[in-house]
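A single protein chain has been omitted; all remaining protein chains appear in their positions.
As written, the chains take the letters A and B, and residue 1 is the first residue of each chain.
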Amino acid sequence: MILNQFLVLAAVLFCIGVYGVLARRNGVLVLMSVELMLNAVNINLVAFSAYLHAAAGQVFALFVITIAAAEVGVGLAIVLLIYRNLHSPDLDRVEQLKG
Amino acid sequence: MLDYAWIIVAVPVLSFFLILFFGKKMPKHGSEIGITAVGASFVMSCVAAVQWIQRVEDATGKGAGEALKAFGKGIIPTATEHEAIVTPVIHTVTWWRNGFLTFTAGTSIDGLAVMMLFVVTLISLLVHIYSTAYMHDDVRYTYFYAALSLFTASMLTLVVAPNTLQLLVGWELVGLCSFMLIGHWWEEKANTNAALKAFLTTRTGDIGLMIGVIVTFFAANRTFDIQRMNTLALEGVNGHTIWLVGASCLLIGIIGKSGQFPLHTWLPDAMAGPTPVSALIHAATMVVAGVYLGARVYGVFWQGFSIADGGVNPMAAIGAITIIIGAALAFVQDDIKKVLAYSTISQLGYMVMGLGVGAWVGAVFHLFTHAFFEALLFLGAGSVSHSGSHHSFDMKKDMGGLRKFMPITFWTFMIGSLALAGVFPLAGFWSKDEILATAGQSGYEIFMVVGLVGAFLTAAYMTRCVWLTFFGEYRGHHHPHESPKAITGPLIVLAGFSIVAGLANASAFGIEKFKEYVEPHGPWFPHVVQPDFDIGLAAISFAIVVVAIGIGLFFWLDRKELRGLKGLTARSGAAKAGHGFLVNKYYLDHLYEGVVVAGIKGPIARASYWVNMHVIDGVVNSVGKGSAALGRLTYRYVDRDVVDGAVNGLARETDQAGGLLRPLQSGRLQRYALFLFASVGLIALAIAIFG
Partner (left out) sequence: MVAQNVVFWILAVAMVLAAIGVVRSQNVVHAALYLVVVMAGAAAQYILLAAEFVAWVQVIIYIGAVIILFLFGIMLTRAPMGGDGDLDNDQRWPAAVVGLFLAGVLASLLIDAFGDKEVAISGAKGAETLATGKSATIADLIFRSYVVPFEIVSILLLAALVGAVVIARRD
């Protein structure tokens, strides 16, 4: 297996995740896109771990998963709060910092 | 004294200020200061004269006694004995320096200056004494004496001037004093008019004088110094024409000041002043300032008018014309002072003509003698008016037969008249004869004839004058008596001088003292003709004078031979026209006042006013309006549009830029995230390409 195929796959997934973060209106969907990006990163890490015979890559991937989980929890709590205050999960409504 | 000659000038200046400040408080109201000062100047002038004579003797190597050996020989010393140079004593201080020019003031004492110092101070002193009686109880007695002192000081400044600038200063000052003194009784408008006429007429001549000073300055290679100027003129540097121009301009100044034709019209009117003033200023001293200028700067005239060549030149011609017209006008005057004024004009003509024909010594000698007898005649006329005709000068109305009442005045006046007419051996004979002889022997024969005619006329009108005043029956209504001693004293002194002064240069007897000491010896003086004494000419002139007096006497004594001439002007139209022409003074006054002055007062003045209002004020106003308009434009376009526009525009653009940039901060996270990822991608690309 060529290393690059994993890496390019990861890159493509990452970029789709980027699109999702930028283009999605719903806060939950944005978080999902972030998960997509994190998964892409994980694939990258594990691919290199297998290529370099270094288990540290996998350890790193484990940590990423853990942290992703924590992050989703807090993120959703925030989206909930936004929903509660604005009565809509629409991120376009969140513009109090408008200049 | 020669080296300290400035003191002679300074003393009258000091007395002027002293009289002004202290005169009113003095017991004699300032006259004592004046008399003392001028007296002191006179004494110092005499000392200077003696010193000068000594100087000449030393330079020419002759002892004082040598002159007596020439007595009786009838020989004129030959030219070789006069080749020795006698330099004048010159002392100057630098008045002001300007770049390459230095203006000096000081004294230049030579024979001519010494002679003038003597004459001016003597006559001034006599007039001072005379005025104590004549001007007694005058309303402005003290100022009169102050003005006399100022005049004396100014004339002396003129006389000792080493350069033409100081001469000009003195010239102007004496003109000022003349104005002040003629208008002394300014309560009468006629007097102020006369003073103005005198001042303005001489001013017209002064234009020529000033231009002449400038031209000769350049002609003499940029110097005002008279000695250098004469020397350079005689060498003919810078060509002949510039000297001709300079001499002509200076001649105009002489015409104005010395009452030559055509600017003589002021002199008769100047008789409106007090008689002592007329005697001092308008007979003996100020009017001869012009002649003095001519004698001083003679090299310029000699070169400019080519006097050595004979024939005709402007100076001689004007002098000759003046002789005749002055004498002619003296016949028709009823005012005794006016007769004397015209006789002064005529005699001044003699002097100028004398200079013009090269008779330098003759002209200067005539100046010397004329001062005495003309001053004597004026003071005599004043004495007559003071004591005889009760302050009137009209011969026909208020005088006549006064010889019985005023013997001293009569005899002194007689001596003065005979001297003026040129009767041997009185002073006028010698000086007039010198001029005529030189004219005849220098190629100016026509002027000699004119001079003889003038002598005839002079004798004739003086006979008339003397007759009308002192002979016949008394026509006045007052009580004539002799004048006080203060008046008669000076008359006697002057009569004495009129008798003996001529002997100073009695060439018939071989005495040439005057010429010896006064004529300059040096390269600044041309080689003038030294005339031989012509016994024939002297006899002719004497005969002419006698004949004239005789005709006059016959006429006035009413002898039957000449009875037909009486009342001629009433009967004959031609004679009446001629008489009218003379009485109206050749209509010159009409010409000057009616045509020249009125022409300037009217159209030219109006034209000037128009130019002033429309052109000059127009320029000024338009500059003002233009500035205001410029200000408005500046406000509108520069200040309002550009400056304010810039300021406002800056604010507006900033606002709009802010408005444009505001959407960047939309408050929307995803927008920020877009920019973030785009930038990261670009940076990564950049690093990939360039890194």
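Basically, a contact is a pair of C-beta atoms (placed from the backbone, for glycine too) under 8 Å apart; a residue touches a chain by one contact, two chains touch by 3 or more.
Quantities reported herein were computed from a predicted structural model and do not represent experimental measurements.
For subunit B, the residues in touch with the chain missing from this view are 670-671, 674, 677-678, 680-681, 684-685, 688. The set of subunit A residues touching the chain not shown comprises 1-9, 11-20, 22-29, 31-33, 35-36, 39, 42-43, 46-47, 49-51, 53-56, 58-59, 61-63, 65-74, 76-81, 83-84, 89, 91-92.
Assume only the chains that are shown with their structure count from here on.
Rounded to a whole number, the gap between the C-alpha centres of subunit A and subunit B is 123 angstrom.
Of all residues in subunit A, those touching subunit B in their complex are 18, 21-24, 30, 91-92, 94-99.
Within the complex formed with subunit A, the residues of subunit B that make contact are 662, 664-670, 673-674, 677.
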